[in-house]
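Removed from the display is one protein chain of the complex; every other protein chain stays in position.
Should a chain be cited, it is by its letter among A, B and C, assigned in written order, with residues numbered from 1 in that chain.
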Amino acid sequence: MRRYFGRKLSIYLLTFFVAATIDWLIPRFMPGNPVQTLLSRSALPPEAVPAMTAYYNNLFGLDQPFIQQYVNFWAALLHGDLGRSVYLSGAPVAKVIMDAVPYTLALLVPAILLSWWAGNKFGALAARRALLDNAVLPIGYILTATPYMWLAIVVAWVFGIVLGIFPISGGYSYALEPSLTWTFIGSLLAHWVMPFASLFLVMFGGWAIGMRNMIIYELDADYSRYLKALGAPSGLIRRYAFRNAMLPQITGLALQLGVIVAGALVTEIVFSYPGIGKLLLAAVQNEDYFLLQGIFLFVIGGVLVANFLVDIAYVLVDPRTRLGMRGESA
Amino acid sequence: MTLQVTDLRVYYRTLAGDVRALDGVTFDLADGEIMGLAGESGCGKSTLGNSLVRIDGRMKYVAGTVRLDGLELPIADMDRMDEFRFKDISIIPQYAMSALNPTRKIGRMVADLLESRGVRFGEMRTELERRLLLVGLTEAVLDRYPIELSGGMKQRMVMVLSTLLNPSLLIADEITSALDVTSQRAVAETLVEFRARGFVKGMIVITHDVSILYQVADTLTIMYAGKLAEKAPTSVIMQKALHPYTDLLISSLPEVGVRFDERRLSGIPGTPPSLLNPPPGCRFRDRCPLAFEKCAEEPPFVEVAPDHSVACWKVA
Amino acid sequence: MLQLDGVSKVYRVGAFGGTGLTAVRDVSFTVRAGEVVSLIGESGSGKSTIGKMILRLIGVTSGSITFDGTDIARLDGDSLRAYYRSVQGVFQDPFSSYNPVFKVDHIFDLLRGTYFRDAGDADWRRKVEESLESVMLDPAQILHKYPHQLSGGQLQRLLVARALLLDTRFLVADEIISMLDASTRIDVLNLLGDLKGRGLGILFITHDLSLGNYISEKTVILSRGRIVEMGATGRVYGNPLHPYTRALMGSVPQLHRKWSEVEADLAAKGANVAGRCIYHAQHGTDGGPVAPDGVATGLVEAEADHFVGCFRPYLEGAC
Partner (left out) sequence: MSHQTPTDRGVPPGGSPVTALTGAVAPHEAPVPRTAPGRLPSETVGRRREILYFALHGRKVLVSVAILLVLLVIAVVGPILRPGDPNAFVGPLGAPPSADYWFGTTTFGQDVFAQFASGLTATFLVGLTGGGLAALIGMTVGFVAGYRGGVLDEILNMITNVVLVIPTLALLLVVTAYLSARGLFVEAIFIGLTSWPWAARAIRAQTFSLKTREFVDLARMSGASSLRVIFREIAPNMSSYLFLTFILLFGGSILIAASLDFIGLGPTDGTSLGLMMYNAVAWSALQLGMWWWFIPPGLGITAIVGALYVMNVGLDEIFNPRLREA
C-alpha cells in the first residue's frame, strides 16, 4: 500500500515539477520580451522606459543568471511567494488567489460531488427502466456535448434575464458589504445558485450516461450471471452491479478533474463570479503574467491534490487494488 | 425418477434465424444418478444444462416439459423459476473462477445471497464451514475477497456454495476443462463425494472429456447436433456402444498405452451440420459409415435395452 | 538437430526491474531429426516458455539453444529469417492464431512477402495448394474463407501446411490439439506422426500424458520450470520414478481404468523407490548444483536412457 501511494505521489510530484518548470520557462522562451510587452501597454514617457525596464527586470529577476533565476523561482515558490500582480497594483499574487479560492471551491466541490452522486443514481435507474432510459440518453448526450460557458449563458439568460429569478452577475450584491448577516448570506446564495446549477448540469449528463453503460456491462458479468442462476432477486444483483460500476466512475472522476476545473473557470467568467476564473480572465486581458503563472500553479496543485484524494477513495472501495499492492495478485 | 425431460427444444435467436441448439431432447435422470453429458462443441450440451437452470435473453424456449421430483418446472418463466433455482436445481457454471463478486468479501456475498433467498445465514454457517473443510478450505476464506483465492480455491468455493441448499439436481458445466490434471481429479472426486453425502440427489456433468466421465458418471449421454445420440450406463457404453457416432468417438481417444507406431487411431471425418437449418433425417448421416436410405428419416430415441437408449435406425 | 543447454528464463516482474520470476530453470535436452519429443507439464511449468524461446519469440536468460550447431540467440535480420525457414511453430488456440479481420490466406501471404517474393501467381497458388493437400485439406473448401468459417481442426492443419510451405525441419507444436474436438484431434495428432516420418524433428508440448505417449519417442516431464524426469517414452511411462510423474499419471483420467486401479498399480510399481530420492541416493547428499529454493537442478541416469531429478519438493522430509 505504501509502495502504491509512493508511486502515485512521485508521479504527482513529477507532474508538478514539470508543470512548474514549463510555467517558468515559457515567458523566457516565447517570442518577444514580456517586460517590453508590459511597458508598451502603459503610456510611459519615453525617458522613463529604461528605468522602468530595469525595475521590472529586477522585479522579475531577469537581470540574474539563468540558473539563478530558476533556483530563485523554486525558493520563492516553496515560501508560497508567487510574485506580485502588476494589474492589481503590486498585491501579492498568493493573497489575490487566496481571496478568490473560496468562491471557486464553493462552486466546484458541491457541483462535483452532487452531480457525481445524482448522475450515478440516475444512470443506474435508467439502466433498468426503458422509458427513463430513452429520456436519459438523449438529454445526457446533449448536456455533455454542451460547452460549459454556453450552458451557463443560457441558464443566465433564461433564469436571470427572461424570468428574472436570480441575479446574473457577481458573487454577492454590490450594494452589500461582506459581513456575517443573513442578508449577505442570502445574497451569496442567490448569486451562487445559477453558476452552480450550470456546472452541475453539464457534469450530471456525463455521469448518468457513464453509469448506465457500466451497469449494463456489469449486469452481464459472470458474477451477475451466477447470482441469477442461483435465483437471487434482481435487487441484490443490481446492488452488486452498481457497486462495481462505481469503480470506473471514480477513475473517470480523477481523469476529469482538469476538464471540470477548466469548466468552472469559464462558468465563473459568464457570471462574473469572483473566483479564480474571473481572476484568470483579468490576468489574460491585462497581460498580468505573474498572476497568470500563479493561477496556473495553483490550479495544477489543486488538481493534483484532488487526484490524490480520488486515488485514496478508489483504494478504499476496491479490494483488488489494496491486495494488488501487497503483491498477491499478478 | 428425479428428473424427466420430455421433447425439450430451446433455440438461440440470431439475425440469421433460430439456431436449433436443443432440438427435441428426452431423457430421465434417476434418483442418485450422475449422468455424464458429452459431445463436440456446439452440440447443445451446455444449452441443455443452461436451459434447465435459466433460459436467458438470447435463448428461446420452444417446446417440451421438465419435471423435477414429479413437479413440472416453469423453465420458460424467468421469474417463477427463481423459486426453484439454488434450492431445487443448481449449477456450477463453466466460469466458476469469475463467478464471485470481486468487490465483496466471500462470506458477505454468501450471506447476501442466502438471506435474499429467505435462508438465515446464521443457521447455515456451521454447515457451510463443515462443507468448506470437506473440500479443503477453512472458514477463513469467508473473510477474503475472491482475488485472494487461487483459481482452484474459487472453484471449490463455488462448488460448495452451489450445493449448499441440497438441491435435487446439480448441473456441473465444464468444470474441469480449465484445470490441470491433478486438480481435475480432485474436483471430479468431490462431485462423487457430494452425491455420497446426499448434498445433491442427481447430477448432470457436462464435459467434452469422456475419460473424466468414465471415472465419475453412472450413465453416459452422448449428444450430437442438438439431439441425443445415446444414453446408457457408463460401463455399457464403454464396452459396447451402439450408436456409430459414440463408437467412433470413443475409439478416436488415445489411451495411455496406445502408440501411433503400433496402432494408428483415426478421427471422424467431416463436421457436424449447421444448426441454423439442419438437414432432415439423422443428423449424423453425412459422417456415418453405416448410413443407408432409411436415415433420411429422423431416427427416434428409443430404449433398445434396459436403461440403454439410442437414436439410430441400424440399431433400433 | 536442436539442443537446449542449461536454459533458464527469468521474467522481470514489477516496475523498473523489481523482482524476478524464474519460469524455466537449467533445462537441457535434445531433439533429433525424425523424432517427436513430448514436453509434458501442467500450467505454469514453463513448457510454453521453452517453446517460445526455441521460436525466438522471447529471449533466453541464461544457457543456450543451438540449432544445427548455431546458437540461435545470435541470429538477427537475414539469419533469423533463414532460421524461420527451417524452424516453425503451431500454437494452442487455432482461432487466436489467425487474424480475424483477414481471410485465412493471410498466413500464406505473410510468408510470400518474406520468402517467396519471386514466385509468380500461378506458381504460388500451386505451391499453396500442394501444401494444403499434403495435410489433407481441400483448397477449394479452405482458401478465401474467414477463420471463423472453418473448424478448429481445419485451422490447425492449415497452420501445419503453412509450416510445410517453408523448408521446415523442426516444428514446435504447442498444445495444438487441446482446443480441438475429440472427433478431429486425433487426425491432427496423426499428422504430426506423418511429419515425423518425413524426417522432421518435433517438440510436442502438452499437458496430456496419453497424447504424449501416443506420439512421442522421448518424454520430458517438467514441473515448476525444472525437468523432473526424462527419457525414452516407454521407460518413463512403464516405470515412472519421480513422485511428481507418478502423481500426474495417477490423475490422468483413463478410458478403461478407474483412478483407484491406476493408483494401486503405480503404488505397486513404485514400492522400490518409495520415500527415497534417487538423485541424492546416486549423487550423495551434497552433489550437483542446487537452485536457491534448495532443489538440485541436475539429473541422474537411473537406468539406460531414463533420467530423473531431485525429488524435492515432492518428497516428504529431506533428500
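Just so it is clear, a contact is a pair of C-beta atoms (placed from the backbone, for glycine too) under 8 Å apart; a residue touches a chain by one contact, two chains touch by 3 or more.
This one's a predicted model, so the numbers in the text were calculated from it and none came from an experiment.
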{"item": "Options A:V49, A:L188 or A:I216, residue touching the unrepresented chain", "value": "A:I216"}
{"item": "Which residue of C:L111, C:V188, C:L211 or C:L248 touches the chain not shown here", "value": "C:L111"}
{"item": "Among C:S8, C:S28, C:S45 or C:S97, the residue in touch with the chain that has been omitted", "value": "C:S97"}
{"item": "Of A:P92, A:P110, A:P233 or A:G258, the residue in touch with the unshown chain", "value": "A:G258"}
{"item": "Missing-chain contacts mapped onto chain C", "value": "12, 15-16, 52, 55, 57, 80-81, 84, 88-89, 91-93, 95-102, 107, 110-111, 113-115, 148-149, 151-152, 159, 179, 181"}
{"item": "Residues in chain A touching the chain absent from view", "value": "11-12, 14-15, 18-19, 22-23, 26-27, 30-32, 34, 37, 127, 133, 140-151, 153-154, 156-157, 160-162, 168, 202-203, 205-207, 209-214, 216-217, 220, 247-249, 251-252, 255-259, 261-263, 265-266, 269-270, 280-281, 283-285, 287, 289, 292-293, 295-296, 299-300, 303-304, 307, 314, 318, 320-321, 324, 330"}
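Quick note on the criterion: only the chains that are shown with their structure count from here on.
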{"item": "Maximum inter-chain contact count - chain pair", "value": "B-C"}
{"item": "Computed distance of Cα centres, chain B from chain A, in Å", "value": "55"}
{"item": "Junction residues of chain B - those touching two or more other chains", "value": "none"}
{"item": "Partner chain A, residues of chain B touching it in the complex", "value": "53-54, 56, 81-87, 90-91, 93, 95, 98-105, 112-113, 116-117, 145, 147-148, 158, 161-162"}
{"item": "Touch list for chain C against partner chain B, complex", "value": "42-43, 151, 153, 181-187, 189-190, 193, 207-211, 213-215, 237, 247-256, 258-259"}
{"item": "Residue ranges of chain A in contact with chain B within the complex", "value": "221-223, 225-233, 235-236, 240, 243-244, 247, 317-320, 323-324, 328-329"}
